[in-house]
Every structure is written in C-alpha cells, then in structure tokens.
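Here the complex is missing a single protein chain, while all its other protein chains stay put.
Naming follows writing order (A, B, C, D and E), and every chain is counted from residue 1.
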Amino acid sequence: YELQVADGYQVGRVNGLAVMGEDSGIMLPVMAEVTPSQGPGQVIATGQLQEMAEEAVQNVSAIIKKFSDEDITEKDIHIQFVQTGQQGVDGDSASITVATAVISALENVGVDQNLAMTGSLSVRGDVLPVGGVTHKIEAAAKSGCDTVIIPKANEQDVMIEDEYKEMVEIIPVEHISEVLDIALEGEPEKDSLVDRLKSITGSALEKTGEGAGTGRGPTSPSPQ
Amino acid sequence: YELQVADGYQVGRVNGLAVMGEDSGIMLPVMAEVTPSQGPGQVIATGQLQEMAEEAVQNVSAIIKKFSDEDITEKDIHIQFVQTGQQGVDGDSASITVATAVISALENVGVDQNLAMTGSLSVRGDVLPVGGVTHKIEAAAKSGCDTVIIPKANEQDVMIEDEYKEMVEIIPVEHISEVLDIALEGEPEKDSLVDRLKSITGSALEKTGEGAGTGRGPTSPSPQ
Amino acid sequence: YELQVADGYQVGRVNGLAVMGEDSGIMLPVMAEVTPSQGPGQVIATGQLQEMAEEAVQNVSAIIKKFSDEDITEKDIHIQFVQTGQQGVDGDSASITVATAVISALENVGVDQNLAMTGSLSVRGDVLPVGGVTHKIEAAAKSGCDTVIIPKANEQDVMIEDEYKEMVEIIPVEHISEVLDIALEGEPEKDSLVDRLKSITGSALEKTGEGAGTGRGPTSPSPQ
Amino acid sequence: YELQVADGYQVGRVNGLAVMGEDSGIMLPVMAEVTPSQGPGQVIATGQLQEMAEEAVQNVSAIIKKFSDEDITEKDIHIQFVQTGQQGVDGDSASITVATAVISALENVGVDQNLAMTGSLSVRGDVLPVGGVTHKIEAAAKSGCDTVIIPKANEQDVMIEDEYKEMVEIIPVEHISEVLDIALEGEPEKDSLVDRLKSITGSALEKTGEGAGTGRGPTSPSPQ
Amino acid sequence: YELQVADGYQVGRVNGLAVMGEDSGIMLPVMAEVTPSQGPGQVIATGQLQEMAEEAVQNVSAIIKKFSDEDITEKDIHIQFVQTGQQGVDGDSASITVATAVISALENVGVDQNLAMTGSLSVRGDVLPVGGVTHKIEAAAKSGCDTVIIPKANEQDVMIEDEYKEMVEIIPVEHISEVLDIALEGEPEKDSLVDRLKSITGSALEKTGEGAGTGRGPTSPSPQ
Partner (left out) sequence: YELQVADGYQVGRVNGLAVMGEDSGIMLPVMAEVTPSQGPGQVIATGQLQEMAEEAVQNVSAIIKKFSDEDITEKDIHIQFVQTGQQGVDGDSASITVATAVISALENVGVDQNLAMTGSLSVRGDVLPVGGVTHKIEAAAKSGCDTVIIPKANEQDVMIEDEYKEMVEIIPVEHISEVLDIALEGEPEKDSLVDRLKSITGSALEKTGEGAGTGRGPTSPSPQ
C-alpha cells in the first residue's frame, strides 16, 4: 500500500513523516480523538509505540494539558499512528504531528491534508531538530503534499533533489504555535487559538529580562 | 470443531473473521457484555489478545466512549474472543467486529448472525484496510453466512473462487456507521442509533472547508 | 491425597473437574467468599492460575457483576482453587464451577456436594464446550459424585465405560441459569435467583427478531 | 541463630513452622500490625514471599475482611515473616499462623507463645492439609513449645519419635475458629471473638439442608 | 570519598552502618523528608534499594503510620540512602536508621550526628539482630562517632579490637523507643515522643497475661 494525500481539511488527522531503513521516507498519518473518560482522564497512544515515541507523546501531553487547562481531567485523549503494523513507531520526530492532531480534535478544527510535517517538541512548545529531513520531504512530495513543515534547526540539512523543489514548499518553524497557524483551517477562530497557545507557552518565544542582548532568541537548543 | 452460523439476530455476538496460517480463513465470534463496574469503569478483553489486538480494542474504545458519552464511567465493557485457545488473537482486523458487539450490548439491539465482517478502525470511525480478505470471505461462506462486510480499501483485493460468488454478498464500507446500519436489527431504533454515531464521528464522513475539491472523501488513508 | 465428595449442600464450594496429563481426570474443588473490600472492589483468584484461567475468571466476573448489579462495588470476590499446588490451573473449563461458587457465596445458598461440573462460559452466560469430558466424568464417578454437568456442545464427546454409566447421571446444559437450577439448594428462593439470572443474560436464551426460523437457538458457537 | 520460644502471651506474634530441605523443621514466627493507611487500605506482607505464599496471604485476607467487616477500609495490615533472609518463604502452610497473628493485632489480644501451628486455609475458614507435619512438630518441641496445632486432615501423617511424644500436645483442627480458641488469651473476650468468627464463616462448620446424612461434615476437601 | 561525621544535631539525617565485601564496614547516612503528597500519600525510598531493603522500608512504614496515626494520609515520606551509587543497598539492617530519620523529619527534632546505628525492626517495634556488627562498630569509630546502637540480640557478637574500645560506647537495645531516646535532641519534647511510641507498640515491651513467668520479656525472636 502507498498512501495518497486527500485534498481538503479534516479534523483529527495529520500527515506525519518517517524514515524507513537508511534512505527512504514515508508518510505516517496520525489520528486523534478526545472522548469522555471512564476513570481519571488518560492519554492513550496506539501503533506499537516504542520507548522514545511513548515519551514524545508524554512531552506533547504537557502542551495539551496546559492548552486545555482544567477541561481534560475527565477526558481521554486517543492518539493513533495508523497502519504502522508490527514494526511500530520509534523516535520523537512525530511530536508536532501528534500535537496538531490532538488540538484539532479538541477544538474540532480541520487540518490541511495537503500538508505534511516533522519535528520534535519541548514541553514548552519549542520545535526541536530531527533526523532524515531530506528523505521525509521527498516522501511528502511523492505522496502529493504541497507543503512540508520542518524544524528551523534542520533548515541547513535540507538537500532535496531538483525534481521535488517545485513540488513542495518547505516551511521551517521554531514553535508549535507556528505549526498550528499553518496547519489549521478557518480564520478568525484559528488565530485566537494560536494566540492562546502562544500566551501559554510563549515565554519561550521572546527573550526575557536583563541579560538579553543579541538578536537571536534563546528559545531552543540550537544545534550548530 | 467447526463453527456453523446460527440464524436470526442475537445481542452482543458478532461473527468476525481471521486468517489461519498462510491460506485459510476461520470464523471468529466476538461476544460483548456491559456490566456495572467495581472501581472506575474498564474495558476488559479476553481471548489471549496479543499486542496489536489489545491496541485495536483501545482504538475501538475511543468510539464507544464517544458514542455513550458519560454513561460508561461506572460500567465495565467485557469483550470476549470465544474459543480462541492458547494461540490467542493478534492483529487489528476484528476492530469493527468488536465495535459492533459492544454497541449491540450497550444498546441491547440484536446483530444479524448470518453476517460476518472484517475491518480495522480508526479512533474517528474510519474503516481501514486489512489482510487476507479473500480467505476470510470464503470462510464466512463455508460457515453459512450470506453477507460479508469488508473495508472499501480492500475492494480490489477480493479474488474469491466462483463457487462462493453466489453464496455471499460482499459489502465494502468506509465508516463504522455503515457497518451498524447493515448489522443491527430493528428500524427505526437502529437508524437513530446510526445517526447518533454519524454525528459524533461524522467529520470524517464529509470533507470540510475550503480546500475540498474532488469527489473522493479524505476519510481514510487510501492504499493504492 | 484423593478427594472424596462430601454429602449434603455447602455454601461457596463446588466440585470442578480437570484433566491431568493425557488420560486421567481429577476433582478440583473451587471455593468462593464475598467480603467487604479495602479499596474499590476486586475479583481475587488464587491457586496459581495461568493466563487462560485468569481470563476465564474475568469472563465469569462479567456475569457476576451483571447479576449483582450495584451491590459489589465495595465488595471483594475471593475465588480459591484449593490444593492445586505449584502446577496450578490452566484453561477455562472451570468457568461454570467458579460462577456457581461465587453466586452461592453471594446469595448464601448451598451447592450440592454430590454434583461435579465442567464447562466454559461466555460473558453473556452461554455454556461453551471444553476438552476431556469423558475422563472428567469418570473422575467424578470415582470420587462418589452422582451427577455431572457438561456443556451441551460436548454431548457427543461422552464415551464413558459401562461401569460408570450406572453411577452418574450426565446433564448437558446450554446456559449458566440451567447450571444453577441443578446445583443450588432450596426452592423457591433458588427459582427466583435462577429467573433473575435468566432475565439478565437471557437474550442469549431465545432468538430475537425477524431472522429466527429454526428450532435450534443461536446461543453459543456450535461446534460440529 | 536458633529460636527459643518465649513464655507468656504476646499481641501480633505467632510461632509458625516450616520445613527446611528434606527432613528438618524450623520455627518461623509471623508478626502482624494494623495501622492507618495512606491511600486505600492494603495488606502488605514481607519476608521475601514467593508466589504460593503471596496467594496464601490473599486467602487469609478474605477471612480478615469478612471478620472485621467495614472496619479495615482505611487500615493497612502488615504481615512480617521475621528473619527469613534471602531465601524467603514459599507454600501456604503458614496460612493459619498469619490469620492468627492478624486477628491478634486487630483485636489487641495476646497469643500463646508456647504454641506453634501449621495449616493451610480456605477462603471460608476450613483448615486444609499441609506437608511435613512430623518434622514441624519435632522442631516445635525442640524450641520449647508445649502445644502444636495441625490440620485434622494431617492427623494420620504424624509419626514423631518417642522422645517428643511427652514434650508436646498435638491438637488437630478443622476450622480457623478452633485455632483462635486455642491460641488466644483471655476469656470471655476471646469466646465472643471466636463466636463472631464462627458465625461469619460458619456455614462451613455444619452441614446444610436436605442432602446431609452422615456424621462427617462436608467442610474441607478430605484427603484419604 | 570517606565520610566524616559532623558534630551537633540535624533533623532528618541519621548515620547508618553497612558491611562492604567480607570484612569492612562503612558509614551509610540516611536522610528523610516529609512533604505534602500529590495523590494518596506514599513512602518513596531512593538509593537503588534491592528487594530486602524495600521490604525493610515497608516494615518501618508500619511503625511510622501507627505513630503518626491519621496525619500522613496526604503526606509523602521520602527516604534517601545518600551516595550509595550503582551498587545500591540490600538487607534490612538499616531499619532502625530509617525509622529514626523519618520520625525526626516528621516531628522536626534533631538527631545526634555523633551517633551511628544498625538494627533490623519488626512491624511492632522490636529491634531484631543483624550481621557484621563488629565491622560496623569499627567503621563508626573510624568516622569519629562516639556512640553506636546495636540490637541486644547481637551483644555477644561484638569482638572489636582494643584500639576502638575507648573510642566508642556501644549501646544494645531491644525496642525502637530506646533508639529514639538515645538519638533525638531536646527534653522534655523527646520524652513525650518516646512515650507515645512506647504506648503504640508497647505491648511488645512487657509480658501480657497469665502465662508470663520468667524475668526475660518475650519481645523479639531471641537467637541463641
């Protein structure tokens, strides 16, 4: 099976990207749903997640809980890496994909299905670098996506072949609020949602206090 | 032991289908019951489920919790793969079977015992493709079923032998609400139940917003 | 040690039957007690139960919770396979034995100690087939029992030697309510209890709706 | 270290008996304390208990919970097999020792320190047979005990050497209430406590109903 | 690193003693803090505790819960074996050290830092014998301690070299209340605290009832 992107917007479904073996990328959709809980609310992730992927989901949950405040104490958040089979999922590079799918489901706002994304996430909303961006971008292009979000810290790692350069727009980002501004449907509701997310985790978006003196923000660990 | 389907409708019992070894299918009934809980409500599945099957039950529970809303916080949902023995159950292709059995038990509505089904499920109600559909359809026919539900994404994988073509009607579906419309007993109660299920997870059933432009829906990852 | 059945009725104690090795049966008594719980109520089973036996207890608990309704949220249900030693218990063929012992303890009604039984159970009360019925019946007869309950689906598997034919009456059953009608002491209390059990799980006892057309009920997976 | 029994009565401390290797017995004291709990009440047993010993504690807890009724939902029951070292404890033959120590602690009633005991226990209070009674009785005698309680079902297994016959009185018992009647200090408080225990689990002490016809009670699985 | 004892009294810090390898002792400080809990109160011990050490902490917690009564249901008790590294801690000989550190933290009373101690503990407050007392006493002396508490049952095991005899006073004890009377700071507060501890677990301190006839108390298993 090869996955083709669908047009339009869909709630609770986001195109992630993964690397298979050494040199090949693949589209990896993530779906989310928010339901009433039975006992205390839980975050439940399926798709045979290995240890780093489980931890990535925990990091994402920090942002979700902060974002939704008291509202999720009696809700379960279901996250499904679809069709991943027995080999499952490892690594943390789907973190921004998971965060986007859950916020889409929570707010009932559609996500652009022509968009794919890859990026790790800090518990405070910084988008952190990942591996394999070139193969991932090519896989998104082959599947018919026209836009790919990558971490700003991976900008210099992009070496895609010429044939894909026209097919996809690559957007580097530093914070989860930028991801949602690109991925979600429908102004002005979206903008208010993005602003809420910025205000919650926004201290990472601007330098604070006396020691700040350069133009470059202290947001994320900056790989060089 | 070989399993023969019983005629008529029965609450909380659905004929699933599994593949044994390389090239042989088997009927695999799933039974469900909903009971008061002791502590916080739980979903309890038996039949020696291996990891992917356990995760499939978790995905199904997302739909059940959304469907029943607050009503199951003090209820246990029992799911039993009957007579599976020591080898147990793996994979996620019984997801729609489990969902149908639980909703039948929850609503006390009978399920057609002349029907068998196979299909994976997303947490938002999309029916996702599975393996072995040809062998499964043949097993259902041999057991005396007259109808088999399969995922729409598996439509092109059906290559049953001529002798079975007259015996069973094959119905491809895209969403769990279609499965229940076929499987459950008794209009008009059933239709209202199906409508409720559509309205809950229905965003997956129709394209949303501005980017939608083709006739084909963006519901499920479409294998090609 | 060899076990001799005691005469009379006893609360919370039922003679089960197991197969040892290839061709020998053994009496396996199950005892139950219902107590106040410390935290949320639990079902606690001892006797070195292996995985299938643990799951059988979970299936039985579905029927117990349904039967006792709200009454067991602050009760613990203790189930003890007595004198099973280090080798413990496997399989699900003691399911009806466990169900009978627990309901006896819950309702404080005596169980016939001249009776032995074997049978698996669905979460909706159907008695499902088991292995080794012939050896089990012979073991019950040797121990002095005069009645043995077996699943109706195992009726054709009984091939006991002539010497035992006079000693024990064999009663095939399809539903747990039939087991209790035979095992418990004391009309008319028993009949009301059996009726309650029928009404709770009884949908499995009669065909529902339009498709029903044969004399044979659709209750359990019918091995042929 | 060799253990010498202390004279007098002590609350929450009972002399158990164990077999070491093939042919040697040892005194194994059990201590108990009942405390307020932090979360929901728990039964906490230490002394490197292996699986059968853990299950024996669970069986004992059925009797304790039934005996103390609602009073222990916010209490922790601590059970300590003292000085058992790295090799720990296995088997269920200390069940009556544990039950006696806990009830002594719960009721603040002293236990005879010149007494030792061995016996398994059903969840309904029956004293069930154990192994190694002869070696255990000799160990109790060597340590200075003057009385040893054993299961009635083990009566015919006692083959102690002549030198011990004068030293210890052997008392076979069938029910935990008999154990407490022998072990505890102080009439008439003790008798009321023993009566309460009989009334709770007493159905095992007398035959019920119509089928009863012999002089021998149907209490415990009777090894022959 | 070698540890030097500090002078004076400190809250929540007690000098324990351990044996390393065959014939060498070491100071092993234990620190404790009592904090508000997040969920139900817990006892949390760090320092790579192996199984017997974990159980020793559970036994100590019986005394702490009894001592503090209802007051710790919403408190966490943190116990830290400091600087134990990867090899961690095994055995139960730090039990009295842990109990003293926790009660010091709970009551905000200082502990003598010139004192070291070793001893196991029953759930009722008896100090039980341990191994390696000679090496432990020498280690305490080398580190500058002037007093060492040991179990009375180990009194005859002390064979320290002459050079240490002048350096340290050795105090054998039978009950945890004696340990606190020696270790804690500040009369009369301390005496009232010691009295409370005696009254709670004190039944072990004096013989009860009719059978008592010798001068020696029946408190702990007395090794001979």
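One rule holds in what follows: contacts are C-beta pairs under 8 Å (C-beta built on N, C-alpha and C of every residue); 3 or more make two chains touch, one makes a residue touch a chain.
No experiment lies behind these values; they were computed from the predicted model shown.
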Omitted-chain contact residue, chosen from E:G47, E:G119, E:G132 or E:P151: E:G47
Of A:E22, A:E51 or A:E166, the residue in touch with the unshown chain: A:E51
Chain A, residues in touch with the chain not shown (by the definition above): 37, 39-43, 51-52, 55-56, 58-59, 62-63, 65-66, 68-70, 72-73, 75, 120, 122-124, 126, 128-129, 201, 203-204, 207-214, 216-219, 221-224
Chain E, residues in touch with the chain not shown (by the definition above): 1-4, 6-13, 29, 31-33, 35-40, 44, 46-48, 76, 78-80, 82-83, 86, 105, 108, 110, 112-114, 185-186
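The criterion applied here is as follows: only the chains that are shown with their structure count from here on.
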Computed distance of Cα centres, chain D from chain B, in Å: 52
For chain B, residues that touch 2 or more chains besides their own: 37, 39-40
